[in-house]
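Report on one structure; see the data block that follows.
Here is chain A:
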Amino acid sequence: MKKILQGNIALCEGAIDGGLDAYYAYPITPQNEVSAYFAEVLPKLGKVFLQAESELAAINMVFGTALTGKRAMTTSSSPGISLMQEGISYLCGCELPCVIVNVMRGGPGLGNISGSQQDYFQSTRGGGHGDYYTIVLAPFSVKEIYEFAKESFLLAEKYRNPVLIIFDGYLGQMMEVFDTESDEGKLNVKIDEPIDKSWVLDGTKNRPSRKIHSLLMAEGELEKLNLKLKEKYDKIRRDEVRVKFYNVDDAEICIVAYGMSARVSLEAMNKLRKEGLKVGLIRPITLWPFSYKEIKDVTKKAKKFLVVEMNLGQMIEDVKLAVKGEAQVYFYGRSGGSLVSSKEVIENIKRIL
Partner candidate 1 sequence: MTTTTKKLFVVKIDKEHCKGCELCVVNCPQKILVLTENVNKFGYRYVEVIDETKCIGCGRCYIMCPDYLIEIYEK
Partner candidate 2 sequence: MTPTKFVKPKSLKQTHHSYCPGCGHGIIHRLVAEVIDELNIREKTIGIAPVGCAVFAYDYWDFDVSEAPHGRPPAVATGIKRVLPDRIVFTYQGDGDLAAIGTAEIIHAANRSENITVIFVNNTVYGMTSGQMAPTTLLGQKTLTTPYGREANRDGYPLKVCELLSVLDGTKFIARGAVTNPKNVIQTKSYIKKAFIKQIENKGFSLVEILSMCPSGLHMTPLEAVKWVEEELTKFFPLGVYKDV
């Protein structure tokens, strides 16, 4: 069936179909449609919607619901996500699953309300204090927003870790026609063992009491947790990298881009192919874990890479780490909420070639 939805609303529908139990958030543009939609729909489904007094409160309400083993989500945009970093660190330290969505806008500071990809560093390097990561998914279409939101809870529960879905305000605001029945955009999260819920706090009936905390003061205890988390992160790095290739087999130059930048780059690639230029595109879908190995493999043929972002150079650091000096890495980006155009990408490719 064909359907047309706004990115922000696809997120809501995906989350509901993924089993969302409770949603908490504080208003911020450009993702206000999410709260408006959930406020209307969740109570009818017997689920929880609550407008929090701040992003600090919102993320901690998520923390509370996550403690009970129920599926909680919050959404915000860049400045609000900065406020949530404390809570995200605690969620990771306490190993609580939940879904956090950042519909990115321009920064730093209050910035503007236009779409951007300026939060790549914050998203992929933990973001808050301590030694931790969140799984970061970067959809590039309305269909992917829907599918990622739907499967993100499973992914979060599989690893007892927050999952962050990030996309720019352009994707959040745009409406797009998509095919609901196609398999396109599915994450296909594999669940090997039944999800462990033996840690949830729901009352100590017929079992010993439980506690959940990240404060570990005894000697060596915290390091033990950090090592346990590392083992988990290593498993995620092994099993959950997702990346999509377009025309890379014979490509002499490869664009690397995600989200809206990838859409624009795809258009540029197709136009350049028509001119006979051997251009490919690598689109990381998980920004953490990053596709280091997969990108390295491409350097066997392509010796030039152009990283395209809606910031002034963040993912490029990961691409450089990935190619390990085997290829030259160039950059093109627009910042401050400006969208890159396919024309600009084409100019840059021609300049490099």
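Quick notes on this one:
One rule holds for everything that comes next: a residue touches a chain if its C-beta (ideal position, glycine included) is under 8 Å from a C-beta of that chain, and two chains touch if they have at least 3 such contacts; residues count from 1.
The candidates came about this way: all candidates are chains of the complex that A comes from, given by their letters.
Every value quoted in this text rests on a predicted model; they were computed, and no experiment measured them.
Every option in 1 or 2 belongs to this complex, yet chain A touches just one of them, candidate 2. Across the complex, candidate 2 is touched by residues 21-22, 24, 48, 50, 52-54, 56-58, 60-68, 70, 72, 86-87, 90, 94, 201-206, 209-215 of chain A.
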